[in-house]
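For this depiction, one protein chain was excluded, whereas all remaining protein chains were kept in their positions.
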Amino acid sequence: MSSPRANRETGPIRMSLSSRFENIEMAQHLCGKLLEGYDLPEEKRHWILMALREALANAIKHGNSQDQAKRVHLDMDVIDDTLQMRIRDEGNGFDPSGVADPLAPENRLKTSGRGIFYMRTFMDEVSFRPVDGGGMEIVLKKHLIREGQKEEKGP
Amino acid sequence: MSSPRANRETGPIRMSLSSRFENIEMAQHLCGKLLEGYDLPEEKRHWILMALREALANAIKHGNSQDQAKRVHLDMDVIDDTLQMRIRDEGNGFDPSGVADPLAPENRLKTSGRGIFYMRTFMDEVSFRPVDGGGMEIVLKKHLIREGQKEEKGP
Amino acid sequence: MKTSVREAKGGVQILDLKGKITIGSGDVQLRETINKLVEEGKKNILINMADVTTIDSSGIGELVGCYTSVTNKGGKLKLLHLPPKISDVLTVTQLITVFDVYESEGEAVASFAA
Partner (left out) sequence: MKTSVREAKGGVQILDLKGKITIGSGDVQLRETINKLVEEGKKNILINMADVTTIDSSGIGELVGCYTSVTNKGGKLKLLHLPPKISDVLTVTQLITVFDVYESEGEAVASFAA
C-alpha cells in the first residue's frame, strides 16, 4: 500500500475551457476533486474555489471578452503541499499595478473592482505576468496545511 | 432566462493528466460534471464513465507505459446531443485490427484483453487513429438520449 | 438563482433569494428584480439572503449597486439572514457596515418604520 502522500500526488493537471461563465463550475469541480486528497477545513476549500472563480471570471470577461472561440487555460498542481493554479487567457493583458483599491472611500460603493482583492485575501500568493503572444497569466498559491493547523488566512 | 439546452453547451473541454492510474478518477469526475446537464439514467452515465476509464487506462498503461512524464490528453464535447471524447496518449500507437476477440473460446479465460470490447459495448462509436508524431487517439461517442427514451445500448 | 417577493407590514418588500448570485447567473437577475420594485415605487426592501448558496465579486457588486439605486430614490435596502461566508466576504471589503443587517425578520421589518 502506498502512503496517503503518494496517493495525493497527481502531477500537473491542465485544462482549457471555452470562455463561458457557466464553465467556471467545471474548473471548480475539478479543483475540488484535486483538493479532496487533502484534509482541508470546508471554509478553506471554499475560499480557494472562490479565488479560482474570480480569476476565471476575469479571464473570461476582461481577458477574452466572452469570445467563446477564445480559451481559458488552467494548470493546477500541488507541490510541497502548496496548491498552485495558473489561469491564462488569450486577451490583451493589463497592468495590475493600475488596479484601483476597492477599500478606498471613493471606491467602496462601486459595483465592480473587488475580484483581485478577494483573490489576494483568500490566497497566500497572487501574481500576474503577461503571456508571450498576448493574454495574461495569473498564478494563485495556497499552502494546504496539514493536521494540527487550524489557523486560516482570509476572513 | 436561457433555455436548458443553452445552459448545457460548454464548448470543447480539454484536459491533460500525468500518466497515473489514480488520475483516471479526475477525468471521470469532470466528465460526470459535463453529463450533469443531461438527464441521463444513472446506468447510462455509469457505462460512459466506465468506457472513459478503459480508454484512459489503455493510454496510461499501453500507450505511455506509465511514464509519468508522458501525458494523457482528453477532449470532451457534446455536439448535437452526442458526447464525444477523444483520448490521446504519447506512446507508439498500435494496430486495433490486431486485437484479439475476448469472446473467442481460447481467450475467454484470459486475464486481459477486454478493455476495447467494453468500450465498444458501452459506446455508440469507437474509433482509433494514430496521432502525428506518435501515440494513439481513440474517439468515443455516445448519443445522450432525451426524455421519453428509455432504451439503452449496452447490457 | 430564484427570486420571490412578499409584502410584510408597512409595505416592506421582502425579497427571498435562493441559489447563486454569481457572474452570468443571478447577478443581473438581482438587479432587474430590485429595479422593478423601485420603479413600482416600493422604497423599503429587505433582501433575505438565507438561501443564497454562493456569491462572488459580481454578486457583491450587484448588491452594492442595488443598495445605491434604492438609496438614491430615497428608499432603504437592508439585508436579512446573512450566511457566515457572505458576511465574511462583505466584511473584508468593508461593506458590512454599509448595509443594515438583521438576524430576525420581525426586527428587520419593524426597523423600516423607525
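In this document, chain identifiers A, B and C correspond to the written order of the chains, with residue numbering beginning at 1 in each.
Just so we're on the same page, contacts are C-beta pairs under 8 Å (C-beta built on N, C-alpha and C of every residue); 3 or more make two chains touch, one makes a residue touch a chain.
Being a predicted model, the structure only gives us computed values, none of them experimental.
Taking every chain of the complex into account, the absent chain touches B. Touch with the chain that is not drawn comes from one residue among B:Arg14, B:Arg53, B:His73 or B:Arg86, which is B:Arg53. Although one chain is not displayed, chain B still touches it through residues 20-22, 24, 43, 46, 50, 53-54, 57, 61, 102-103, 108-115, 117-118, 121, 154-155.
Methods note: only the chains that are shown with their structure count from here on.
A simple rule picks the central chain: find each chain's mean C-alpha point, then take the one closest to the mean of all protein C-alpha atoms, which gives A. Our note on geometry: chain A versus chain B, Cα centroid distance of 28 Å, whole angstroms. Taking each chain's centre as the average of its CA atoms, chain B and chain C sit 45 Å apart. Within chain B, contacts with two or more other chains are made by no residue at all.
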